[in-house]
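This is the structure, below, for whatever I ask next.
Heads up, one of the protein chains got dropped from this complex, but the rest are sitting where they should.
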Amino acid sequence: MSKKVFIEGAISPQFVADSIAKHQSKTNIGAHNIFLGQVREDEAEGKKVTAIEFSCYETMAEKKIAEIREDAFAKFDLICMHIYHSIGIVEVGQLCIFVFVSTAHRPQVYDATEYIVNRIKKEVPLFGKEHFGEEGFQWKRNA
Amino acid sequence: MSKKVFIEGAISPQFVADSIAKHQSKTNIGAHNIFLGQVREDEAEGKKVTAIEFSCYETMAEKKIAEIREDAFAKFDLICMHIYHSIGIVEVGQLCIFVFVSTAHRPQVYDATEYIVNRIKKEVPLFGKEHFGEEGFQWKRNA
Amino acid sequence: MLTIHYFGEIAEKTGLTSEKLHSQGQHISTVLAELQKKYALENGEFQVAVNHELIDLSQDLELTETDEIALLSAFAGG
Partner (left out) sequence: MLTIHYFGEIAEKTGLTSEKLHSQGQHISTVLAELQKKYALENGEFQVAVNHELIDLSQDLELTETDEIALLSAFAGG
C-alpha cells in the first residue's frame, strides 16, 4: 500500500474513468462500486460555500488509511480497493473523495464502500476550511 | 423519463466520466454512488466466457425501469438517478450496466444503489447469452 | 387471433420473435398448452408477460386480441 492517496486539488471525472479502465484486464471482477463526494454549495448565515480547502496530517492519515484498507479486505471479499482524497482547494461541484471497490459478485460491494467511506470520515485526520468567496470562511467538522 | 437506457455494446469508462461531469453544475449534490457491472471470465465445464450478448423486451423493460425509477425516488431522498444497460455484445472485462445515484448527503446513497440494481436484475426483461469463444454458448440466468 | 412474442432463449427455441396464433381458446392455459406442445417447452422454462406484466399462471387469464402476450426466458440483466 505505497499507493498515492492524496491528490492536489479536485479529482477529475477523467481520473475516475482512467481508474475504471485499468480494471478491465482483471477478468475476475464482476462488480464495481464507486463513491464520490462532491463539494456542495452549502449555506451558513446567508453566505454560500464556494470551495473547501483541505489539509491533512499526512503520516497519520496514511497510517489510518492503511488500517482501513487492511480491515476492509479482512471483512469483505474484495478484489481491489482504492481510496483518493483531495488536498488543497476544491471548488463547489468538484469531487474531493473517490472510493473504488471491486468484487467478484455484487452483494458485498455496497456495504464495503459504505464502511470505508464512514471510517475515512471518522478516523482520517483531514481538515477542511469552507470558503465563502470574499466573505470569509469556517472550519468544516464531520458529525 | 424519456431518457435512453439501452446502449449498443459495452459502456465505456469515458461515458461514465461524461455522466459524472454533467453533474458538477448541480451544486446541491454532495454524494454520488455508482454501480458498474463488468463481464466476468466465468467458467462452465472447462470453457471460459468470452462475452455476453444481451437482448431485451424493450417496451416492457422501459416500463419496468420507469417503475423502478419512480419507486426509488419515492423511497429515497435522491437528487438524480440514471440507469444504463448494454444491448448486444459485451466482451469480458467490459461494462454492461451503469447505475448512477446522487443525493445531497451520503447515508441513503448506498442503499438506493443496491435497491435499484437488485430490482433491475429481478424485474427487467433482459436476456444474456454467454459466449464461450468458438466453443458454443449458454443462456445466463439471474439467481 | 392472438399475437405472441418470444424473447431470449424462448425466441431461440421457437425460431421466431413473434407469431400470430389461431388458438382453440382465449384462455392462457389453452394457448400455452398449444405452444408448449408445438415447441417442446417445459413448465418452468418460461415466464409469461401480458401487457408488460408477468402473470401468475395459476390464474387462468382470458386473453383478448389487443393483449400483448410474450414468452420470456430467465432474466439475466445486470
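Order as written gives the chain letters A, B and C; numbering starts at 1 within each chain.
The rule is short, and it goes like this: a contact is a pair of C-beta atoms (placed from the backbone, for glycine too) under 8 Å apart; a residue touches a chain by one contact, two chains touch by 3 or more.
None of the values given here were measured: they were computed from a predicted structure.
Chemist: Would you list the chains present here that the left-out chain is in contact with?
Modeler: Within the full complex, the chain not displayed touches A.
Chemist: Using the touch definition from the top, which of A:13, A:37 or A:93 touches the missing chain?
Modeler: Final answer for the missing-chain contact: A:37.
Chemist: For subunit A, which residues touch the unseen chain?
Modeler: Answer for subunit A: residues 37, 52, 54-57, 59-60, 63-64, 85, 96-97, 117, 120-128, 139-142 touch the chain left out.
Quick note on the criterion: only the chains that are shown with their structure count from here on.
Chemist: What chain sits nearest the middle when you go by CA atom centres?
Modeler: B
Chemist: What's the distance between the Cα centroids of subunit B and subunit C, rounded to whole Å?
Modeler: 27
Chemist: From the mean C-alpha coordinate of subunit A to that of subunit B, what's the distance rounded to whole Å?
Modeler: 23
Chemist: Any idea how many Å lie between the Cα centroids of subunit A and subunit C?
Modeler: 49
Chemist: Send over the residues of subunit A in touch with two or more other chains.
Modeler: 106
Chemist: So which bits of subunit C are touching at least two other chains?
Modeler: In subunit C, 78 touch at least two other chains.
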